[in-house]
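One structure, as structure tokens, below. Some questions next.
One protein chain is absent from this view; the other protein chains keep their places.
Presenting subunit A:
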Amino acid sequence: MGIKVEHLNYIYGQGTAFEQHALKDIDLEIKDGEFVGLIGHTGSGKSTLIQHLNGLIRGTSGAIYFNGKNIYEAGYNMQALRSHVGLVFQYPEHQLFEVDVFSDVCFGPKNQKLSKEEIESRSREALTMVGLDESYYKRSPFDLSGGQKRRVAIAGVLAMRPEVLILDEPTAGLDPKGRDEILDQIERLHKEQKMTIILVSHSMEDIARYVDRILVMNHGEKVYDDTPKEVFMHYKELEAIGLAAPQITYVVHTLKERGIPIDTNITTIEEARDEILRLLSK
């Protein structure tokens, strides 16, 4: 069933001097099992939008349906919603606080008032999903590397067994290898657990490589909602709103402009390599 957003508006500080229309008439649908990328420059409304999706911020008007039920209806169980829609904030490792890795991951399911066995089995499962084995369980989360801390924080959300996982820039500040490790793990969750993923990122290269669909936000409005290939075709418009396409898009378009009959749908290095080799072998 997934998430459906209808005519969602959000106004910060309504009636004050700082009034700001942060979300303007957003309509969108995210189906079960989709891997969606959400991009937009700082201040475009993407973080505001994702906080609506698990009910942390309440829209000024409009509706959000989770699995067919309007979350703004009286009596809707918001706490349950927050465990179904897991949100991993930016720099989630800043929120680690327990004495060891395992207790930290247990915190979420503990709040869901589950039995001790259930809490522990879910936490084990979540840590396995992010690739941390038992040797990490008793270590202090503060003695881990940046990438490991972040994986512990993600496990903390996974332990609540969300159906939808939203990650706000999960790779910011990580080195290229750490970035690939986190993204590969997220992709595995998507493939193996059929989890719906919403990935907020500034890295167009990452988005192009992983997601099925891209939502582009600008000034609180949804401006594009399509496959990466279609969205990156608009690279000039993306630049105008403070974004960019992957470097490879520029290579392909420049070749095309200079008369090479290359397929401009290309968004990854592998595709570009194969297409150029094909053209050269003619």
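Things to note:
Everything below uses one rule, namely that contacts are C-beta pairs under 8 Å (C-beta built on N, C-alpha and C of every residue); 3 or more make two chains touch, one makes a residue touch a chain; residues count from 1.
Just so we're on the same page, contacts and distances are computed from a predicted model.
Selecting from "Putative membrane protein", "Energy-coupling factor transporter ATPase", "Cell division and transport-associated protein TolA" or "Heme exporter protein B", the unshown chain of this assembly corresponds to "Energy-coupling factor transporter ATPase" (UniProt protein name).
Check A:Ile11, A:Leu28, A:Val223 or A:Ile269 against the missing chain and you find that the one touching it is A:Ile269. Among A:Gln14, A:Asn77 or A:Thr254, only A:Thr254 touches the chain that is left out of the view. Although one chain is not displayed, subunit A still touches it through residues 41-43, 145-147, 172-178, 202, 204-205, 242-244, 246-248, 250-251, 254-255, 258-261, 269-270, 272-273, 276-277, 279-282.
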